[in-house]
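Complex shown without one protein chain; remaining protein chains in place.
As written, the chain order gives the labels A and B, with residue 1 at the start of each chain.
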Amino acid sequence: MTMTVPLLEVRDLSVTFRTEGVVTQAVRNVSFVLGRERLGIVGESGSGKSTTGRAVLGLVPAHGSVSASRLALNGEDLRHLTQHQWSRYRGRRMALVMQDPKFSLNPIMTVEKQITEAWRLHRRTTAAEARKHAAAMLEAVSIDDPERVLRLYPHQLSGGMGQRVMIAAMLIAEPELLIADEAISALDVTVGNEVLAILDRLVAERGMGLIFISHNLTAVAGLCDRVVVMYGGRVVEECAARDLAHARHPYTRALLAAAPSLDEPRASLASVVRDPAWLT
Amino acid sequence: MTFVIGRFIPVDPVLAIVGDHATQSTYEKTRLSIGLDRPIPEQYLIYLNKLIHGDLGTSVITSQPVLTDLLHFFPATLELATVATVLGVIVGVPAGVLAGATRGRWPDQIVRVVGLFGYSMPVFWMGLVGLFVFYGKLNWTAGPGRIDVGYEDVVDPKTGILLLDSALAGEWDAFRSAAAHLVLPSIILGYLSLAYIARMTRSFTIGQLSQEYATTALLKGRSFWGMVWRHAFPNILVPLVTVIGLSYATLLEGAVLTETVFAWPGLGLYITQSLFNADMNAVLGGTIVVGAVFIGINLLSDVLYRIIDPRLRLQ
Partner (left out) sequence: MTSLPTQNRVDGLLALPPTQNPLSSSQARWNHAAVLTRKLGRSPLTILGLAVVVILVLMALLAPAMTGGVSPIAQDLSGRLQPPGAAHWFGTDELGRDIFARTVYGARATLAIVALVGVIVVPVGLLVGTLAGYTGGFLDAVLMRITDIFLAFPSLVLALAFAAALGPGIVNAVIAIALTAWPPYARLARAETASIAHTDFIAAVVLMGASKWRILLRHIVPLCMSSVIIRLTLDMAGIILTAAGLGFLGLGAQPPTPEWGAMVATGRSVVLDQWWVSTIPGLAIFVVSLAFNILGDGLRDIFDPKSA
């Protein structure tokens, strides 16, 4: 293997927000490289993991500024894209599944319209053909009765169904990179596991790259190849998922200690004790 | 049903108030003609009974049945309010969406200032200045009234809406005259409704754009404005129906001051003049029309609501 271009390169990514004259650095000098593999990003809320995911898609709010020495998809520089150029990447080349389908689906649009949308935006096809694809996509996310579901509105879907619809809508235009931002956190555990299994299968079948952002260490360890641990806006540790149990950084160890485990049941879980020195 | 009752009760306090006033001028006459010598509840029942049979009594001033008067005055208000609301919606909704989507930047500031001006303008003064400039000085529009005197009886009043009547009759000179009279008051009222509609639309837009589904649309590769119009806008329409309905109802209830300044023979003018002349039957009749309009518009926006919002459709 000589010099294959990685799917996604991120080097020295920083995101800064400025509100009411107060400057907040949400992401500081984050770097990682992703091939056609599954990368988990873990960290507590506010660690900058979600902002990292959105910065990759060019979706940082207007009051935030993004800088990076490299941000590239398949070697194509993403740093100075116009909004118009971004819209050709989003949906078609990369996509993102958010936490709660209750909010991420448009409440007054049918499932069909929402799933076919990306397809119709990126490939000019007829409505009938788009509909056929949408139905196939729903089958791919293990929905039994696609024709019926296509006619429904989001409020008629359960949380698990909603999230599958969301995945279908995001994957229909066959992006190379999928970012799942807490995609199962709003779901019941069993439903979440089903959705996780669907994601797992689709990523394998389609040979996509996946960034799985979560605070759920167990899910990340089970799904991903590699894990990046973020704290205070920076990467504090990177390791193979199977080595997570042997992670060295005290923050990672603290996170692990705070997670419940069936193998070693404990009466009370440890709470994470933070050390300012981690940030330097 | 309780709603209907709730809305209709206002007839009673006004009855009492105007009854007080009537004592000053045509005390005995009014008293006898409407049976004020009887206890209030009985009066009310008698009145309701007549109302059900379509009898609103006789106006003291015009000495015509109030119903006839109202059929004459209401179309003028309907014409003015409809044109004004259409203007308000056509300009106000896009302006509000634009302002909300460009929050804090210059298009937003412009819409905001235009809206604030509308909110602050004394409408009767704007009417006078408008007449002075566009009728007095520039002679671009016609003066007060609905139509030039010469055309007054040219057209057979089928609907009472002069624009429609003259167009139906093919009397294009009369149509032009009516339009020239309508343009100034309807622009002024339209400006007021524009200010309100744009402000509400703006805040709805900001609310919808902060929703996650807006991000989803961008994620699929929609452009920002594509997202605004195709995703956020339909969601804005749902509450906007109520706002437009409210604004329309307010204008239909009689834009008293505008109608006064422009000598526009509409509902507002009718109620006001009757009020000043202690013409109780006329005031009551006018008020009932106001109430009915209010209910009607409310029902209409309820129906529209259900058509637009799938979440309500299936209940």
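Descriptive notes on the structure:
Here is the rule we use: a residue touches a chain if its C-beta (ideal position, glycine included) is under 8 Å from a C-beta of that chain, and two chains touch if they have at least 3 such contacts.
Please read these numbers as outputs of a predicted model, since none were measured by experiment.
Per the touch definition above, the residue from B:201, B:260 or B:281 contacting the chain not shown is B:260. Shown as candidates are B:65, B:291 or B:310; the residue that touches the absent chain is B:291.
Looking at A:89, A:153, A:212 or A:231, the residue that reaches the missing chain in the full complex is A:231.
Seen across the whole complex, the unshown chain contacts chain B at 6-7, 9-10, 13-14, 17-18, 20-21, 112, 116-117, 119-126, 128-129, 131-132, 136, 203, 250, 253-254, 256-257, 260-261, 268, 271-272, 275-276, 283, 287, 290-291, 294.
Keep this in mind: only the chains that are shown with their structure count from here on.
Residues 57, 59, 83-84, 87-92, 95-96, 98, 100, 103-110, 114, 117-118, 121-122, 153, 155-156, 166, 169-170, 173 of chain A touch chain B in their complex. Note for the complex: chain B touches chain A at residues 211-213, 215-224, 231, 234-235, 238, 308-311, 314.
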